[in-house]
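Sharing a structure below in structure tokens format, with a few things to ask.
Every protein chain of the complex appears in place save one, which is left out.
Coming up: chain A.
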Amino acid sequence: MARMDVEKTIRDLKPLIGQVVPIRTMQETRPLEEFGDAFVAEVNVKSASKVIKALDAAFPKDPSLPLSHLRRFAKREILPPPLRAAIESQSAPLAAPAQTIFVLISPPLPDLTTLKTLLAPFAPAATNETLDETSNSDSPAPTINLHSTTIPLCPPFNITQAEAWTKSLWPVVFNPAAPRSTVAPPPQTLKRTQESIEPRAGYYISLARKVAEEAEQSGLGRGVGAVIVDPAIEEEITAAGYEVGYDNTTEWDEAVLAVAGDARYSRSEAGAPSQAQLHAGIVPNPASKTYNADVEGGPELHALMRAVDIVARWRREHDPLDDVPASTATADPLRPELEQPELSALESYFLYRHRPDTFTNIPNSSHSPSSPLKRKHEVPNPESDLAIDPSTDPSQSQLPYPPLPAPPPSTVILGDSSALATTPAGPRIRTRSQGGYLCTDLDVYISHEPCLCCSMGMLLSRFRSVTFPRRGRLETGGLSSEPVVTPVADELDPTVEAPASAVDGQDEKEYYGLHWRKELNWRALGFEFVEDDDVEVKSEAGMPVFHA
């Protein structure tokens, strides 16, 4: 496709009409019961650490249910009075209670018999007489009494709640450093981001579908496409629109940094022809009619992972690390570049085009320096003294792609400030020296719900948000957190076989809601694009289950 054709294709794209809906987190879709059942057992105080070791070794914890707000032990005198009364109504306290302590066994609750057997060696002695080996052997074997109780499953919001629970249920610790906000995005952040992506999301998903179509029609992959967008550029475009007084949403594609299509059939393995070569000229690739793991390539060839790598590759070409010269880095036999196909027409167009000057030489009065989306590169990165001009870097001549001319130095006047700042009049992707780091603060739009591998790759790449059309939901997806009633892409054709799960409402699919998990170190905002005509859409009959 020639450049003019690419530009016409982009101009002719019609945005999807619909709305952007946040994907709820796992904790939101499965609100924890505030309280749960637990057991309390009295054990010998001298065995306390052994008891913990034995319990932790025998019964796995549920990582999605951290109970670190609950004390693991309580002495008799600090048991909540109701619990203490219940316990003492079943078994009178020993004469020397100081020798015992109560341990909490919290959910997931183990089998009772197993638990009793496990704890038996740590049971308090039956009497308070000084024990020696001989007298102990004559007395009946001490047994463990398990007492049922109720515990709060969520950490307390404040110290008052902690004290109330401590008095009524079980001793609770309040940790102000463990806010419950990790279970869901802060509402203001979610709202602000949703408002920021809403005006152009329909265009980006439309472009992602065009990229998907290109991937499928090339025979190189399945019909999945991804689009990476810089919201800071969107904000600049919006600001420019205010300046000239018209809605320039139609210039949406200015903020697109890179696009990538699925390329799972492009790889040659063990020197044999790739699936694309085997079926050259036949599109879509016949391999896409079924799911055969042996010919599915790998997730690094999926659209989202390829888009991430295309951004990285651009940086490797234009912004080599100061301590790793590009020439030696690429020659390292221990770390070969992963085999990736040649860029498609759309991929190449978006990666290597320039920003027109009209968008960089605008007075930017509405762009407040305190804006949260203020581009980092407007402030020179003090961490870096890197100032490599790509056009003079000798390593550029070995690159498979023509080097870009050096970005012309340009200046913009920032509002009423007289300070001059540099903006990228050429490439859109921020180099490392401009503060660019992985895909930090970028948005990704994808034609289908990404698989678990790609969903985690999205988090590891530090995206701000991920958006896919609800119609592109997949059984193998890693982001959705609950079923929908509307059809999804890989459901069986209902005329052929009624999907029992949908009828019963007993969906067997695993949901992960990976975009925002409190257990993971990185989180992103997740959105679904719900098209206005989604209710009338039939699912794509005959489409096999696969990983996008």
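Observations on the structure shown:
One rule holds in what follows: a residue touches a chain if its C-beta (ideal position, glycine included) is under 8 Å from a C-beta of that chain, and two chains touch if they have at least 3 such contacts; residues count from 1.
The working rule: contacts and distances are computed from a predicted model.
Candidate names were "tRNA(adenine(34)) deaminase", "Actin-related protein 6", "Autophagy protein 5" or "NEDD8-activating enzyme E1 regulatory subunit", and the UniProt protein name of the unshown chain is "tRNA(adenine(34)) deaminase".
Screening A:M1, A:A164, A:A345 or A:L452 against the full complex identifies A:L452 as the residue touching the chain left out. Only one of A:G261, A:P427 or A:G478 touches the absent chain when the whole complex is considered: A:G478. Taking the complete complex into account, A:L438 is the one of A:V21, A:L438, A:V484 or A:V530 that touches the chain left out.
For chain A, the residues touching the chain absent from view are 63, 267, 269-272, 291, 293-300, 305, 308-309, 312, 315-316, 319, 321, 323-324, 329, 332, 334-339, 376, 381, 383, 432, 435, 437-440, 451-453, 456-457, 460-462, 475-476, 478, 508, 510, 512, 514, 517, 519-521, 545-547.
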